[in-house]
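Removed from the display is one protein chain of the complex; every other protein chain stays in position.
After this line comes chain A, so read on.
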Amino acid sequence: MTPVPADGHVVIVGGSIAAATAARSLRNRGHAGRVTLISSEDHPPYARPPLSKAVLTGTDVPESAYLPELEGVELLLGVPAVGLDPAARTVALADGREVGYDGLVIATGARARTLPGGGDRVYTLRDLGDAQELGQLMRQGARLLVVGGGPLGMEVASVGRELGTEVTLVSDTPPMEALLGAHLGGLLVEAATAAGVEIVRQPVSEMQQDQAGRPVAVLADGRRVDGDVAFVAIGCQPNVEWLAGSGLAAGPRGLEVDEYLRVAPGIVAAGDVVAFPAESGCRRTPYWQSAFDQAVTAVEVLLGSGDAPHLPRPYFWTEQFGHHVKLVGSVVGDDAPEELPAAAGTVMRWRGSNGAPVGAAGIDCPLSITKLRKLLASA
């Protein structure tokens, strides 16, 4: 890819950690040309992880989640991009403007997947507005029906119990198992149950509304579970619709990139929108660390200042039911992990089929990501 000239205009579409990191990296690498960040949100870039935690409980004000201010970057906020012409090198905005670029970073992330039906008391959680609205309802004591046993569903269930609301969580698979495996996932399920969450293991076949307007989940076995409000956390889907007609390889599974995060001449991508090449085809890794790392590499590639492919370094964490779990690498299915001595809390390590360590987790344990990674290198 021909690098963007030193005085070239770089446009970043997106307004969260991938976009902000790309903007900052451009300046850190001494890029002298204009940098424009286009975001559909009215807020400047902020961190999403606190939204299901301290912002939801109301402990933290929304502004506390703002990322450090970007210097030397033109922010176009509250205006979505609606089209891309890679041949003319222009981005079309919803207000009719067209913005030309020499280099483009696509960082439009993802949005919450939804379930049809259930009426107007069915919520998802992706942005600050969602967190304020849902948090307020939960603090008023609304009985909560959570659909989805991933980290978001479990974290919100946890906040619900902390606030003293009744919580029922419906999940077709064992909660947290996909990310943390049967062993560690099972520990969190035990903690959730002990905290008073009623966990129902069934697929939801349909969302309905009862006569009082309350949302009801109709389960595959015919049972009905209701709540004053429903919170649906069944994953996220990539924001790629604005790329329709651009000729780029974008679809429901994400925007396909190569291992250098290149999309087309002069175009790179980073974050939740990206489907990155893996053994089993291109896959999205919608987590904070991945969005951050990809943005750094994408900018190096765009400027021609780095020639190393993106090397995924998975890191995931969650806080729920009084536990703080950090995981580097990945867990191995149903295998019981080995437990390593720890000064506080628990450290677990998983080994792959060839015996080499592939994942390490700290549970209520103060080991930082750097130290957890060392557990993967040694052994």
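Heads up, the rule we're going with is that a residue touches a chain if its C-beta (ideal position, glycine included) is under 8 Å from a C-beta of that chain, and two chains touch if they have at least 3 such contacts; residues count from 1.
Rule of thumb we're sticking to: contacts and distances are computed from a predicted model.
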item: Protein name as given in UniProt for the chain not displayed, "Dihydroorotate dehydrogenase", "Simple sugar transport system permease protein", "Ferredoxin" or "Cytochrome c peroxidase"; value: "Ferredoxin"
item: Candidates A:64, A:140, A:205 or A:305 - the one touching the absent chain; value: A:64
item: From A:123, A:292, A:321 or A:350, residue that would touch the chain that is not displayed; value: A:292
item: For chain A, residues in touch with the removed chain; value: 17, 20-21, 24-25, 28, 46-47, 49-50, 54, 64-69, 288-289, 292, 315, 317, 319, 324, 326, 343-344, 365-371
